[in-house]
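With one protein chain removed, the remaining protein chains of the complex are shown where they sit.
The chains carry the letters A, B and C, assigned in the order they are written, with residues numbered from 1 in each.
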Amino acid sequence: MALDKVGIAKRIAQELRDGWYVNLGIGIPTLVANFVSEDITVEFQSENGILGMGPFPFDGEEDADLINAGKQTVTLQPGASIFDSATSFAMIRGQHVQLTVLGAMEVSQNGDIANWKIPGRMVKGMGGAMDLVASAENIIVAMMHTNKKGESKLLADCSLPLTGVACVTRIITNLAALEIKDRAFHLLERAPGVSVEEIKAATEGKLIIPDNVPEMKID
Amino acid sequence: MALDKVGIAKRIAQELRDGWYVNLGIGIPTLVANFVSEDITVEFQSENGILGMGPFPFDGEEDADLINAGKQTVTLQPGASIFDSATSFAMIRGQHVQLTVLGAMEVSQNGDIANWKIPGRMVKGMGGAMDLVASAENIIVAMMHTNKKGESKLLADCSLPLTGVACVTRIITNLAALEIKDRAFHLLERAPGVSVEEIKAATEGKLIIPDNVPEMKID
Amino acid sequence: MAINKVVANAQEATKGVENGMTLMLGGFGLCGIPENCISEMVKMNVNDLTCISNNAGVDDFGLGLLLQKKQIKKMISSYVGENDEFERQMLSGELEVDLIPQGSLAERCRAGGAGIPAFFTPAGYGTEVAEGKEVREFNGKPHILEHALTADFAIVKAWKGDTAGNLIFKAAARNFNPMMAMAGKITIAEVEELVPEGTLDPNTIHTPGIFVQRIFQGVDYEKRIEQRTVRQKG
Partner (left out) sequence: MAINKVVANAQEATKGVENGMTLMLGGFGLCGIPENCISEMVKMNVNDLTCISNNAGVDDFGLGLLLQKKQIKKMISSYVGENDEFERQMLSGELEVDLIPQGSLAERCRAGGAGIPAFFTPAGYGTEVAEGKEVREFNGKPHILEHALTADFAIVKAWKGDTAGNLIFKAAARNFNPMMAMAGKITIAEVEELVPEGTLDPNTIHTPGIFVQRIFQGVDYEKRIEQRTVRQKG
C-alpha cells in the first residue's frame, strides 16, 4: 500500500541524525517534526528566524509574534534562539543546517527541482526555497510520486521553471525512497506492499533498480 | 599663537551639528568630545561596537569589557547601544555616520590621506581608517600643520602609502582651518595670532588664499 | 542625551511619502508588519508605490489594503501566495512583480544599509532569477552577483523602542525589520511601547538608533494570525 502523507513524514524522520539542524518546508515536511526518534536530538530551523522550533502551542496560548515559515503559530524549545532574516539565511547559505526537507512539483534525474511557479497559472514565489536548495549539501524532497493527473513527477528533465540545479540528493514519495546520482534515480526502498513494477511505471526519468529492493520499515 | 591639541579639538567641535553621529579617531580627535556645545546633541560612535559613547569612567568604575577603539576605558550615555564589528562598519560604510574626525601623517591637495604606514619603519595597520575614509561624506583631519622636522604635512601629493583617495573635505591644524576642493587647499581661517604668511610657508601643496581670512574664534 | 527621534503618530511619521516612491516594509506574512503606517498610507492615498516586502499581506490586511486600492505599482517580494487580489493584478499585468529568493532579499537589504553595493550568492543559479546576472565560480560552485536594495522610506515595526530610536523586536516578528531599518534613506519605526532613553539595556538592542530617523508608539494593533495552529492539552 502506498504511503500517505504521514507515512512519508515517518520515513523521512528515519533520515535524521543526532545533532543535526534541520529545515522543514511547508506541507508534508512540516509533519516530520512529529516523528523524530527519541534516541536523537535535532533542532528545527525556521527561515523566518527561529532555531529550536517546538510544536504548535496549546489552544489559547498562540502568539501572533511567534510563527514558522508557513505562518503557523508555533512554540520554542528550551535552548531556542531568535534572529533576523539575514542571519537566518547566513545559517542556510553558510551550510550550518545539515538537512533540508522540502516539497516539489517536479524533480529531474539530474537532481534539478521545480516547485515555485507554473507559468501563466500560479506564481506564489520561491520564498526561501532557492536559497535552501542552492546551499544545502543534503536535500530530501518529500512528495507524491505522481501528480493529480497521474503523471510522473520524477522526470528526465523538469518542464517547469527551476528552483535549483543538481541539488536534490534523495526523494521520499508515497511509493519509494530514491537516491539521485550519476544522472539517474536509484531505487533504495519500496513503500510497504508497493512493487518495483509500480514504481517503474510511475517514474518517467531514468530509474536504476538494484537486484534487491527492500521494503520500507514504517511504524 | 598656534593652537595646541586642545585648541584644535575646540575648533573641530565647532564643526559639529545637532543630530549628528560622529566617529572620532585616536589622539586629538578623541579630545573633541570634551568640547561639544550644550546647544546641540550628537552621539559618538566607536567602531569597536558602541553608539552613544560617554566620557571616561570615574576612578574605580572601569570595566575591561567597555573600551573604545583606542582601547581606553569609557562609559555609555543613556540611549547607547552595543553591536558587533560587522554592524559597526555597516553604519560607517552605509554612511549613517555624519562626520569622521581622524589624524593624519600627510594630506594631499586632492584630499588623499596617509596615516597608517611608514615603509620599513612603522606598520601599525590601518585599523578602521580605510573603511572610514572610503565611506564618509564628511571627513575632517585633525593634525599639526608640519611634522617634527618642520616639514609640511599638507602636500601636493602624499609620499607615504595612502589610506584613502580624494576623501578629506576639511583640515584643522594648529595653524589654520582649510577646505579641500578643486585640487587645492582653500584657507578658511587662521589660528589666533597666526599670519597668512606663516600658513603659506608651512603649506607645500597648492594653497588658495581668499582676500579676507578671518581669525578662528576659540573660547 | 541621545538624539531624539520621536514623532507624534503615523501621520507625522509618514510625512514625505510621495507617489512613485520605493518603500521597504518589514514583516513576514502578517507577523511584525507596520500596521499603523500601512493604514495611514491607505488614508493618504499615495500611489504608484514600489514596495519591497517579503510578502504582500492577505486580501484584507497588511499590504493587501494598499493592493485593494491599487496604490502599489510594483512589488519586490519572495513569496506572494495567500492573496487573491495580488494574484489577479499580477496575472492581468496591472501589477509588476519582481520575485527574489528570500535569503537574497534579506541580504540585499542588509547590503543596501551596509554600503556593500553587490555580493555573490549561489541562490538562484540556473533559474529565471539568474537571467541577465553575472555568474562566477567560487570554490567550484557557480554564484550570481546580486545588488544592494535601498528605499526612500523603510517602515518597520518593533516591540519596544526608545526615544533615541533603539529597537527591540519580539520573537519571530523580528524577521526583515532590522535589515530594512538599515536600508531606508528615512527609516520609520512604529513600536508597541515607546520608552525614555536609558530604559533599554544597551546590550539587548536589536536595531541601534542610528538606523532610525522617526519613531512613534503605534495604536490599536490587531496582530492578525494567518494560520492559527494549536494542539489540545492532555
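Note that a residue touches a chain if its C-beta (ideal position, glycine included) is under 8 Å from a C-beta of that chain, and two chains touch if they have at least 3 such contacts.
As the structure is a prediction and not an experimental result, all values here were calculated from the model.
Trainee: Please pick, from B:Val6, B:Ile40 or B:Ala86, the residue that touches the omitted chain in the full complex.
Mentor: B:Ala86
Trainee: With the full complex in mind, choose from B:Val36, B:Met126 or B:Ile209 the residue touching the hidden chain.
Mentor: Once the missing chain is taken into account, the touching residue is B:Met126.
Trainee: So one chain is hidden, and I want to know which residue out of A:Ser81, A:Asn147 or A:Ser195 touches that hidden chain in the complete assembly.
Mentor: Considering the complete complex, A:Ser81 is the one touching the chain left out.
Trainee: For subunit A, which residues touch the unseen chain?
Mentor: Here the touching residues of subunit A are 19, 21, 41-43, 45, 51-52, 76-83, 86-87, 89-97, 135.
Trainee: Which subunit B residues would touch the chain omitted from the figure, given the whole complex?
Mentor: 46-50, 55-74, 76, 82-86, 88-89, 92-93, 112, 117, 120, 123-131, 134-135, 161-166
Trainee: When the complex is taken as a whole, what residues of subunit C touch the one chain not shown?
Mentor: Its contact residues with the unshown chain are 107, 111, 114-122, 136, 138-139, 143, 147, 168-171, 202-204.
Following the convention adopted for this analysis, only the chains that are shown with their structure count from here on.
Trainee: Suppose you hop from subunit B to any chain it touches, then on again the same way; how many hops at least until you reach subunit C?
Mentor: Tracing touching chains, the least step count from subunit B to subunit C comes to 1.
Trainee: Specify the chain most distant from subunit C by Cα centroid.
Mentor: When every chain centre is compared against subunit C, the largest gap points to B.
Trainee: With centres defined as the mean C-alpha position, give me the subunit B-subunit C separation in Å.
Mentor: Chain centroid spacing, subunit B to subunit C, equals 36 Å.
Trainee: Could you work out how far the Cα centre of subunit A sits from that of subunit B, in whole Å?
Mentor: 56
Trainee: Counting in whole Å, what is the centre-to-centre distance of subunit A and subunit C, each centre being its mean C-alpha position?
Mentor: Roughly 28 Å, centre to centre.
Trainee: Note the residues in subunit B that touch 2 or more other chains, in rising order.
Mentor: In subunit B, no residue touches at least two other chains, as defined above.
Trainee: Which residue numbers or ranges of subunit C touch two or more of the other chains?
Mentor: 110
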